[in-house]
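Below is one structure, written out as C-alpha cells, with a few remarks after it.
The complex is shown incomplete by one protein chain, all other protein chains being positioned as in the whole.
Chain lettering (A, B and C) follows the sequence in which the chains are written, and residue indices restart at 1 in each chain.
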C-alpha cells in the first residue's frame, strides 16, 4: 500500500487537523474533534444544515462546509458512519433556534446514528428534520427507491438545501427543497480499480484489468454488472442508459450534470467523459443548465467516475445558482 | 491500463472540448483548438498573462485561466510542450496592447517553443517578456538554479503575476513581481507510484512497493533518491530538510505553503502531510501566511505529493491575497 | 440453581473483547467479500477501547454497560449502534441481579434481539447479525423451558446461532452496505452474523467456567 499516512488509526484525526489548519477562513473546530462547523455557525435566523458520513470521500463531507452551504459535519472513520454523538454535536453546533435539517446519505449506519442523534437533540428542544439521499440508481430497483444509496447527488441536495436556508426559509421549506432536489436527482458510478482502507492494508475487492464495474458504490460495493473496459464515450452512454429512464428525464428538460472522479482518475479524463454526456443529452433535446466536473465525491484512490443528473425547474435553478463559499464549491 | 479515454490521440482535444463546455462562464475557445482564453481576454488596459505546457497536470494549466489570473493558455499533448504556434496564438489572445508576460516552467521544449512564439509575436509588434519557473529544488544544485524544472510553484507565480497585472501594473512590473515570486519559491515532490501516458499504454518507470522516489519530477523524472516508504510525518520532514536550507527560509519568515497531490493520492492524506509541515514550520518559528492543500498540479494518476513554499513579504502577501476567479483557484 | 455471580462476570465480557480482537482480520476479509471490508477494524477498535476501561473488579453488568456505551457513542458505523444496543440491553436486564441464571441470560438475549431489530429495522432472512442472534435466542428459550442445564442451554443456543450464521451464506442481503447486490451477495457469509456468532461462542466458553450451583 503506497500511501501518505502515519498510524492508520489516527488518519482521520490528523486529516481533520490539517484540514482545519488550512481552511481556518471557512471552517472551525468544535468541542468534538469529529465535528467541524462553518466559522459563523450557528448563523442567526437561519435553519442549520448538517450532514455527516464516513471519511475517505474528500472533499465530501467537510469540504462542503461554508457560507450558504453546510453549517456542521459529523466525521466518521474511513467508510464508516460517524457516531450518534457526533451527529448530535453537529446538530447542536448548527442550531440557531430555527431548527436543523440533517441532509445525509442512505446507509444503515448513518440512518441509525442520525436516528439516535435526532432523538437526543429533540430532548434538548431542537427541531430536527432530515432528508435521506438515495440517488444511486443501480443500488436498488425503482420500486424500492427507499433502499437506494446516496452518492454524489448529495452535493446537489446540500447546495439546494443550503441556498434555501440562506434565503431565510423555515425548516419545512428547507426540507421540502432538499427533498425535491434529491427526488429529481439520479446517479451512477463506474469503478475501474479497487481502493484500500489504510487500516485494512489491502484492497477489499478486485477489478480485473480489462474489466470495469458498472454501478459500483462509493465504498466499492459491487455494481450491477462487470463489463469489459470500454471507451469513455461508451461509458457515458451506459451511464445515461441506466439513469435517464429512471426519473425519467425527457426531451425539453433542463438538467444539472455533475461528473466526479472516484479519486485516482486523471481529471482530464473526466472532461472527456463529460463531453460525451453533454453530446448525448443535446441529441435528446435536454439542456445542461450547469455542469460540475472534478473530484467532488471520491472513494479514496479508486479509479472511476460517477455521473449525477438533476432535473431542474426554475426554483431549483435559482437555488443551484445561488452563491456558495465552501472549500470544494465556490460560486459567486 | 484502467482509464477513461477514447482514442489516446484525441484525448487532449476531447478534454479541451469537455473543459470548455463545463467552464464557459470563465473560459472561451479561440481560433486555435489548443489555445483557451479567459472569456474577457484581452482585458483592456491590462498586461496579458500567458502560460502553457504539456497536458496531464490538471487543473494546471487551463484551470488557472480566469479573472485576475491567466488570460490565455497554450495546451500541449500529454507531457509535451505546446507548439510554438499555440504559444504565439495565446500571446495574441492575451495582448491588449500593454504587452504580455509569458510565465512558464523550465523545460527544454517549452523554452524552445516560447522562444519561437516570442520572436513571431515581436514581429507583430507585441512586447513579450517571460519568467521561467525553476522552483524544483531536487532537479539541480543551487549553483545551477537556471537548470531547475518548474513545478507547482508556477501556480504561485501565476497568482502573483495575475494579481499584479490586474492591479494595473505595467509589463516590467508584472515581470518583476512574477520573478520575485518564483525566486522566493522552492518545491519538492515525492512519488509513490508511476503514471501511464495513455498513448504509451504502460508506465514508463517503476516504483517498487515499499519504496518512494524523493524529488520526483512532474512527468515521473527520477528524483534524487529512492528511499524506503515511510510515514507521512517523515515525508514532510524529508521535504522540508531539502527545501528549507535552499533559499534559505529562516526563523521569522512568513511563508505560503502549497501541498499538491500528484493525482491518485486521497486528498485526506494531503492534509495529514500538511499537518506535519505546519508543525515543523511552527517549531522553526516560521508562520504560514496562507496554505493551499489539494490537487493543484498533478501528474496523471501518479501517487505522491509535492510541497511548495514561498517566502512572502508584504508585497507578495497582498498579491497572494488578491481575489481570483479561475476554475482551480477561487478567492474572493 | 445454576448461576454465575454478576460481580465475577466481567471475565465474560473481557473474553468477548479478546475474541473479537483476535478475529479482526478474519472479519475484515468476510466483510470485504460483499461489504466494504471494515467490519474487523470497526469491531476491533470499539471493543479494544472498551477493553481498556474494563477490569476484573467490574461486574458483568458494569462491563456490559461500559462496552455498550463505548460502542454506542464512540464507534459509529453500523456496529456502534447495533452492538451498542446489544450490550446496553445486556446491562439493562442484568443490573438488578447478583446472580445471573440461564433465565436471566435468556431475557437479556431476548431484549438484545428486540433492541437490535428496533434500531436497525432488519429481520431474520436479511443476511445480518440477526440471523445468528434470533435462532440463538429461540434455542435458548426452548432449552430454558425444557430445563436444560445452563451449560447445555448455552450449547444449544450456540449451535442454533452457528446454523443461523451459516444460513446467511445462501441468503441475498437485504440490508446494510452489502444489500441490493441481488444474487451477487449470495455464497458468502455475512460479516455481522459471523461476529455475533463469535460473541456467542465466547460466552459459551466463559460462562460455564464460572458457574456456581447452590
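As a working rule, contacts are C-beta pairs under 8 Å (C-beta built on N, C-alpha and C of every residue); 3 or more make two chains touch, one makes a residue touch a chain.
Here the structure is a predicted model, which means the values were calculated and not measured.
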In the full complex, displayed partners of the excluded chain: B
Of B:24, B:115 or B:323, the one touching the omitted chain in the full complex: B:115
Contact with the hidden chain (one of B:18, B:84 or B:99): B:84
Selected residue (touches chain absent from view) among B:24, B:147 or B:323: B:147
Selected from B:26, B:197 or B:257 as touching the chain missing from the view: B:197
Subunit B residues touching the omitted chain (full complex): 9, 54, 76-86, 107-109, 111-113, 115-116, 139-140, 144, 147-149, 197, 199-200, 204-205, 217, 219-222
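Heads up, the rule we're going with is that only the chains that are shown with their structure count from here on.
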Category of the chain touch graph - line, ring, star, complete, other: line
Most centrally placed chain, judged by C-alpha centres: A
Most heavily contacting chain pair (counted by C-beta pairs in contact): A-B
Rounded Å distance between subunit A and subunit B, as computed from the means of their C-alpha atoms: 29
Centre-to-centre distance between subunit C and subunit B (centres being mean Cα positions), rounded to whole Å: 55
Whole-Å gap separating subunit A and subunit C, where each centre is the average of the chain's CA atoms: 33
Contacts with 2+ other chains: residues of subunit A: none
